[in-house]
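Only one structure is covered here, and it is reproduced in the block below.
One chain of protein is taken out of this complex; the other chains stay put.
When the chains are written out, they are named A and B in that same order, and each has its own residue count from 1.
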Amino acid sequence: MAMTLARGAAPSINARPFPVRRTPPVTQPAPIGILVSSDRASAGLYEDRGGPAILAYLTEVLTSPWQPVLRVVPDDREIIARTLIEMADTLGCALILTTGGTGPALRDVTVEATLDVCDRPMPGFGEAMRTASLREVPTAILSRQEAALRNRTLIINLPGKPSAIKTCLDAVFAAVPYCIDLMDGPRLETDPARIVAFRPRA
Amino acid sequence: MAMTLARGAAPSINARPFPVRRTPPVTQPAPIGILVSSDRASAGLYEDRGGPAILAYLTEVLTSPWQPVLRVVPDDREIIARTLIEMADTLGCALILTTGGTGPALRDVTVEATLDVCDRPMPGFGEAMRTASLREVPTAILSRQEAALRNRTLIINLPGKPSAIKTCLDAVFAAVPYCIDLMDGPRLETDPARIVAFRPRA
Partner (left out) sequence: MAMTLARGAAPSINARPFPVRRTPPVTQPAPIGILVSSDRASAGLYEDRGGPAILAYLTEVLTSPWQPVLRVVPDDREIIARTLIEMADTLGCALILTTGGTGPALRDVTVEATLDVCDRPMPGFGEAMRTASLREVPTAILSRQEAALRNRTLIINLPGKPSAIKTCLDAVFAAVPYCIDLMDGPRLETDPARIVAFRPRA
């Protein structure tokens, strides 16, 4: 997976192994990152539909206080990586959802940028999202999307198409709140009519 | 995946991030690489059956002009890597299929050689091929086969056994022509009685 890492990741952007613990006041809404990577959208040549689709999904599913942190950047591995770091380390996002840049085209580098800044992969997310997408379209195997952890932040790659975003999030979101719990992040609550957040009894 | 990369990949064989674009004349048949890695076959001690199986499959499925580029090499990581580079960069193959060297035996290093020369993994291929193979034989989980991109070339690892090759290609080939399209490669057409190439409407 990370074949690109050996030569691609600058040491300065690596996750630190034991970071200072974020302890935001409980009353503060949880910041959640939404990163759109698209050359055309960032240049104003195209109206991005992925970011709004993620925003609508989270608004519909989450019942606990949260606030979106939205960024639209070009398909540039370094810029995407630095934006993810800003969202995770500076703005305190325990969850970041990216959209776009997961395919085989030469400019599709969001997955590589994600792995560049993460220390531990979460292979089950990519597997589950591709399995769900494959039920709808045979080209789902072309999606290179992954999820990975940067310290206490979960970063999940999503495709660019709104319908595919919904399919992917529906496939994994039940496990997201517990994942954030395990990293001592903010407690996310969901509307059980939409997604039942699964938290095993300890 | 790429744990071997950090120490295994010589810088000189790395994919260049922004390569010169291949623009072969449209009338030229698309070159497709078939790489057989087998110590015994390359020494003439064994008649390889994987290469002919791939050749027969492509002949049956593809209806657009193409020409095979066949190489039989020993199970040597460096030789496999350099042959893949030749096929991709010099001979202009937008698609390379390998056979052999995907198991757990010490000489099985085709997967590592593939990742050595690629810049971006395509995890959905390995997942889909193993899922399909698992329906036939429980030892399919031992196959380490992957697919990955070297610039504009898609490299897919296949097992050595002809019946397993067919199972794996049937599981993924519907998505291959569109993948090549997305990298501006030659347009591959298939016999819809055999494989319906899936191209989403833009």
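Operating definition for what follows: a residue touches a chain if its C-beta (ideal position, glycine included) is under 8 Å from a C-beta of that chain, and two chains touch if they have at least 3 such contacts.
No experiment lies behind these values; they were computed from the predicted model shown.
Asks: Pick out which of A:35, A:61, A:109 or A:154 touches the chain that's been left out of the picture.
Replies: Candidates A:35, A:61, A:109 or A:154; residue touching the omitted chain: A:154.
Asks: From the list A:54, A:96 or A:172, which touches the chain that is not on show?
Replies: Residue touching the chain left out of view: A:172.
Asks: Of the residues listed, A:58, A:72, A:109 or A:122, which one is in contact with the missing chain?
Replies: Only one listed residue reaches the unshown chain, and that is A:122.
Asks: Kindly note down the residues of subunit A that lie in touch with the hidden chain.
Replies: Output for subunit A: 1-2, 5-6, 9, 11, 14, 18, 115-116, 118-125, 127-128, 148-149, 151-152, 154, 172, 174-175, 178-179, 182-183, 198, 200.
Asks: Residue-wise, where is subunit B in contact with the chain that is not depicted?
Replies: Within subunit B, the residues touching the omitted chain are 1-7, 103-106, 108-109, 111-112, 126-127, 130-131, 134, 137-144, 146.
Quick note on the criterion: only the chains that are shown with their structure count from here on.
Asks: So the centre of each chain is just the mean of its C-alpha atoms; given that, what is the distance between subunit A and subunit B in Å?
Replies: A distance of 30 Å separates the two centres.
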